[in-house]
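Let me begin by presenting the structure, written as structure tokens, before commenting on it.
Only one protein chain is missing; all other protein chains are in place.
Presenting chain A:
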Amino acid sequence: MTTAKHPALPVNRRQVLKGASALGLGAMTLGLTPAWASPWGQTTAYPQGTESGPEVSLAIRRAAYPVAGRDARPISINGTSPGPLIRLKEGQDAVLRVTNLLEEPTSIHWHGLILPPDMDGVPGVSFAGIGPGDTFSYRFPVRQSGTYWYHSHSGLQEQLGHAGPLIIDAAEREPFRYDREHVLLLTDWSFEEPATIFRNLKTGEGYYNFQERTVADFFADVEKHGFTDTATQRAMWARMRMSSRDIADVTGSTYTYLMNGHSPNQNWTALFKPGETQRLRIINGSAMSYFDVRIPGLTMTVVAADGQPVQPVPVDEFRIGIAETYDVLVKPEADTAYTLFAESMDRSGYAIGTLAPRLGMAAAIPARRRIADRGMEAMGSHAGMDMSGMQTEEHAGMMGPNQPDSPKLDHARMISMDSSGMAGMDHAGMTGMDHAGMTGMAAHQAGGILPAGTVQPGARLDQPGIGLDPRERRVLVYRDLKAIRPWPDRRPPGRELELHLTGNMERYMWSFDGKKFSEVTGPIHFAKDERLRLILVNNTMMEHPIHLHGMWMELENGAGELIPRKHTLNIKPGERLSALVTADAEGSWAFHCHLLYHMDAGMFRVVKVA
């Protein structure tokens, strides 16, 4: 059943990669016919090869393997890193045998799949892990379709390329049509060992941030905003032990951003015939990097989010959080090359590829945007917020109604204050636009539970996020995501569970409700089959992609009964948003921030459904 790519001669691998995979024709050139076929007749290409289900064998090995043309030692899966595309079909009983050829335990988590708890692949939660030399057989019925991915859930292995795409072909017709598809897996590779990166982060959070504001910036600000405002802003950031340019913890100063394992110089190319509709399955399989994806000259129509179909949304750009997936359709009519451009959110680099009618073509690389300043968005300064009010400590305390009981976390306290400021802003923004939201706000203040599907006060679901200007081009926002039909469970939430995302940037401590995973005494309890509302409040100044295993999160974005469901939710700094969960999956499940080093630092919980 398995058609793995095992180049017989290691010396050939580089040529093979350069000659074939780089052209987006890997599978075909190597004579590996994808064993799947869709009624719509698309062809596919993924340079790392395809393993088709229902039975797949995977060997995990640390091996010498070139990355970005340099010698590297990633973790490979069946000889490639990132790993091969695993292709399953809805309705199959999948058997995935994973053999560990590392000298340490490993695991694979099938990200976004609804499956039995002992098949979820999280060591210490789902199972014991896979010891060196051992083989573990994952067996589960495939009950969904769409674009997903898989990755190690052991330590920091994911950072070493221990990840790959997981595509499930639908049993029934999908709500869109296309002629050809391409998978775009985005990752962030470092030639430093992950443990070294983590140590550097612990030593000083700004270690990889070479974009700190300088004295020159300060004087430029003074010129623009006047001395008092500038000094006030600076003092404020200093008190939060943060820099306003902390967009990302780990940046392009150590990362090479890859598209399907190819560096920008290697220019991975996907082929199309003019006039054909292309389905691009975009997966953010990076450890720490948000990307802003666009294809200059083409409108992208978003047709699925996190593997689940959504009502189509034409956009020019979208932000993809770590672990999220989006499916978009594009229809290039011209006989020309287009650039697949995935710029890192902190603007320190990009992953890039080319969509072209023939091999060897390239289009212009878009001009890089300047790094955004958190001061604008996160502090709400453009809304005329009174900055001087932040000067006094008691004021901050007074304004933080939602803060967890963690007096040592300066960071959390400051941001709680900010988050209430944001709520106020959104409130104004909602006028005349979302009346449900307005009444909801009142209900919230009165202590009631909002109707299902309603946007939480403090959510910024109609904002694309820092560094993206919706006036410049049309950018996808969470508000745009609407299911095509309602999800099965229509019950209103029986209760609310509020969790705060907390952190101390300087000490690189990340947590829920101010407690690292090592400090909590037990799991979060969901009653079997209950319907609950999970409210997530981001008390930090960074985005966090929050992932719940085993169950969908139905994002309450105001779409009523057509709210979308996701496995990973991006929560912006200071934002408060909610999701409905049907706790139908008995067992223990991981719940965590998908920023790899945040998870490892303690932003992780176990959810127990019983």
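Heads up, the rule we're going with is that a residue touches a chain if its C-beta (ideal position, glycine included) is under 8 Å from a C-beta of that chain, and two chains touch if they have at least 3 such contacts; residues count from 1.
What we mean here is this: contacts and distances are computed from a predicted model.
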{"item": "Complex member absent from the view - protein name from UniProt, among \"ATP synthase epsilon chain\", \"Monosaccharide ABC transporter membrane protein, CUT2 family\", \"Copper-binding protein\" or \"NAD(P)/FAD-dependent oxidoreductase\"", "value": "\"Copper-binding protein\""}
{"item": "Omitted-chain contact residue, chosen from A:R97, A:K331 or A:K608", "value": "A:K331"}
{"item": "Absent-chain contact - pick from A:L185, A:I322, A:A351 or A:A559", "value": "A:A559"}
{"item": "Per the touch definition above, residue among A:V303, A:A323, A:A337 or A:A351 touching the missing chain", "value": "A:V303"}
{"item": "Given A:H151, A:R294, A:R460 or A:R479, the one touching the chain that is not displayed", "value": "A:R479"}
{"item": "Identified contact with the non-displayed chain, of A:I77, A:M119, A:V293 or A:V313", "value": "A:V313"}
{"item": "Where the unshown chain meets chain A, residue by residue", "value": "173, 175-178, 277, 299, 301-303, 311-314, 329, 331, 433, 462, 474, 477, 479-480, 482, 484-485, 558-560, 562"}
